[in-house]
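Only one protein chain is missing from this complex, and each of the others stays in its spot.
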Amino acid sequence: MSVALRIAYLGPAGTFTEMAAGLLPHADKAQLIPVASVTDAMDAVLDGSADRAVVPIENSIEGGVSATSDALANTPGVQIYGEYLVPVRFDLMAKPGSKLTDVSDVLTHPVAFAQSRKWLQKNLATHSHVPAASTAAAAKALAAGAQVSAVIAATAAAELYGLEILASDIGENKEAQTRFIEIGRSGKPGAKTGSDKTSVVVELPGDKPGGLLEMLEQFAARGVNLSRIESRPIGDRFGRYRFNIDAQGHIEDEAIAEALMGLHRFSPKVIFLGSYPRADHNESVHLGNNENSDYESAKSWLDSLRG
Amino acid sequence: MSVALRIAYLGPAGTFTEMAAGLLPHADKAQLIPVASVTDAMDAVLDGSADRAVVPIENSIEGGVSATSDALANTPGVQIYGEYLVPVRFDLMAKPGSKLTDVSDVLTHPVAFAQSRKWLQKNLATHSHVPAASTAAAAKALAAGAQVSAVIAATAAAELYGLEILASDIGENKEAQTRFIEIGRSGKPGAKTGSDKTSVVVELPGDKPGGLLEMLEQFAARGVNLSRIESRPIGDRFGRYRFNIDAQGHIEDEAIAEALMGLHRFSPKVIFLGSYPRADHNESVHLGNNENSDYESAKSWLDSLRG
Amino acid sequence: MSVALRIAYLGPAGTFTEMAAGLLPHADKAQLIPVASVTDAMDAVLDGSADRAVVPIENSIEGGVSATSDALANTPGVQIYGEYLVPVRFDLMAKPGSKLTDVSDVLTHPVAFAQSRKWLQKNLATHSHVPAASTAAAAKALAAGAQVSAVIAATAAAELYGLEILASDIGENKEAQTRFIEIGRSGKPGAKTGSDKTSVVVELPGDKPGGLLEMLEQFAARGVNLSRIESRPIGDRFGRYRFNIDAQGHIEDEAIAEALMGLHRFSPKVIFLGSYPRADHNESVHLGNNENSDYESAKSWLDSLRG
Partner (left out) sequence: MSVALRIAYLGPAGTFTEMAAGLLPHADKAQLIPVASVTDAMDAVLDGSADRAVVPIENSIEGGVSATSDALANTPGVQIYGEYLVPVRFDLMAKPGSKLTDVSDVLTHPVAFAQSRKWLQKNLATHSHVPAASTAAAAKALAAGAQVSAVIAATAAAELYGLEILASDIGENKEAQTRFIEIGRSGKPGAKTGSDKTSVVVELPGDKPGGLLEMLEQFAARGVNLSRIESRPIGDRFGRYRFNIDAQGHIEDEAIAEALMGLHRFSPKVIFLGSYPRADHNESVHLGNNENSDYESAKSWLDSLRG
């Protein structure tokens, strides 16, 4: 008898995170467990109450989700095993029987509100924003009797919470996407696919002007392309940052492996967050002659020299 | 008859932003105008209803305020004229007569909630978070009858809204600070003080691996130190970023001027956000021989060669 | 009445340098003055006994002519105004009536001997080398009665000194060329042609590991391509070098001008050797957006920001 995969996700039901969780392999047979925060999601993985956790890491419009970036930097024992892209589409919804002209205040997550701002300004002469923890939390609260006239949420939330859609796809950017990561306990990364990403957190040596430049040269010297770099405060004082970095390639790529070891020597603190398949399925390439075969022939040459 | 300076700030009264606004020169005689959002603050400056706007740009714990970073990148016509540091101290407060043991739900801004999380876990067996747009908005809402048992806000908010402090300084990091910027319409920067900062937004050329490295070399080649670099999505698709950068020095420093011109040639889009005095009053220095006198003697030499 | 140009060259008559001197504009009406050394050539220019001097700077096989590189670094007041390429073709020649089988010792310049080594090994069972100061000096000496059986020199020397060619074009590399420079007193460089070269001598700061890297970044940050870099000892002790560098472009190119000023700040000693047309007539381009129009628009932008 097989045991179902248990996936913790940022709840309640109806969030975009739940949609992302549904994209995991075998998700159809999995048990989805809603949790209240990114930290709770990671805790669930660490204490064994979930096998995997799905949390948002970056929105194409709003940028990095700093709660996730910081939790990754501060939670030993977790690792990224996959990433998933979910298109972000917002609907305005209310209790059955409501009319658009009745809407005066809108409960939703600030990002959803910001994305819908232009539509609201054009279509609702006066409206005010009441912030919610997530779009699904807003829909659930309205269904439970919250004193607001409408919510902005994902289409799925309407059916889930018995609401009626007043206007569809009101977000400004129709191509908006959120990227989610699949987190598990630290372990051996999945096999290299050729379309991989490796994530790390790197602190800069505190007293070095040009430290960021020097850190980037650790990647450049091995031909490694970066697909993302996000600065986050270390938190002790202004002016000290760590960087959350996504690099193209897998830890089984020697270019990545050597860059990681270079960072380990350079940085006072470097955290490996995982090597995992890219959601966009593009090939991960290294510049110059930095394929594994190039590393092997260089190593053979070195061995022959050392005698 | 002198006219009072009109300063827009993220309201309502009692926010940390109001405290920052109080630090501007001549703030004691100024008219403080609360506004609802960063965008509203910038609009007030642009439409002339305010002379200056004060908005948060970075918290030492939570990092960059992306609404501000993005508004600066997307709002032509505004410029930074100053920065101000405000220590961030949170108190738990409720309606007069309340007791700590009565508190079940807490209305506050998510950052304040995150900062107070450890204290709450220890002192309030069960509690839930209701998000508010700002700590002062939470206090104001409670005073106006919101159905929550307590709020977390700055000390000043208690007196302002007739609330009673149940616990003082409950934030985890006692050194936490928020940095605020003073915004005005684009114009001639203030005079160089020797302790200056210059802010820019720089997009990377889209198709260049190593673009960030190359961009940083524009600063390094002139000995310019960076005090902050923040990546933000350009928003059209994943993988394209612009960088909000604070560099040490003033646009009247030739090192800064030449670096700015270098960025103008390198980048498809660079925005000058201003040169203004540093809040920490430290001297701004350039590495190597990159003082104005070094630029002058190099220019004299060049002129003599050109004949 | 016009006065003929006086051109000092490394003599005697019949040297490749004389051939190069013949390539100067108006050389047909010029007075050619043979001198004994590179230093004498420069002295002739400095003391006014010649208007121009022509000396070899680099051979495509043998590399830089260090006497010239060092004289340029150590002789204030001179500047390069042009460069000329001369194909290097060696003939074996002897007194009229000689036969190849008679040749036992060969008088010639070491470079000519090295270039002809393979031919000599194949065609002259036994032969020895007697070094001469130049190929033409060898021919002249043989004509004057030197006790050697043959010389290796340029074809022209045979007629000039009444010798007979025993074997033609015996050099190993048929494409070999020598590059010569035209030197005059320091002054305004000639006009920009679009196919220009700028030469400098740069010392590195003594105590800086990575100084060469940093120096090269002064060029890279302005998109300037180097066509040649030659290291020469400063001479005070091992491990201290100066670099003779040829960069693509003209001092009237802002990319070059800014790079020069950057070097002036970076280096304890930088010498401008001139901007002059390239002998290969290829276009000189700068990488990135580093044409003069790019510098102008960057400067206009800066001026508008400074208010």
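A, B and C are the chain letters, set down in written order, and residue numbers restart from 1 in every chain.
The criterion applied here is as follows: contacts are C-beta pairs under 8 Å (C-beta built on N, C-alpha and C of every residue); 3 or more make two chains touch, one makes a residue touch a chain.
Quantities reported herein were computed from a predicted structural model and do not represent experimental measurements.
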item: Chains in view that touch the one left out, judged over the entire complex; value: A, C
item: Option from A:Pro34, A:Gly262 or A:Pro277 whose C-beta touches the chain left out; value: A:Gly262
item: Contact partner of the left-out chain, one of A:Thr135, A:Ser227, A:Asn244 or A:Asn290; value: A:Asn290
item: Positions on chain A where the hidden chain makes contact; value: 187-189, 217-218, 220-222, 251-252, 257-258, 260-262, 264-266, 272, 288-290, 294-295, 297-299, 301-302, 305-307
item: Missing-partner contacts on chain C, residue numbers; value: 58-64, 66-67, 85, 114, 129, 131-133, 173, 175, 177, 179, 209-210, 212-213, 216-217, 220, 225-233, 235-239, 241, 280, 287
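As a convention for this text, only the chains that are shown with their structure count from here on.
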item: Labels of chains that are neighbours to chain B and to chain C; value: none
item: Rounded Å distance between chain A and chain C, as computed from the means of their C-alpha atoms; value: 60
item: Interface hub residues of chain A, defined as touching at least two other chains; value: none
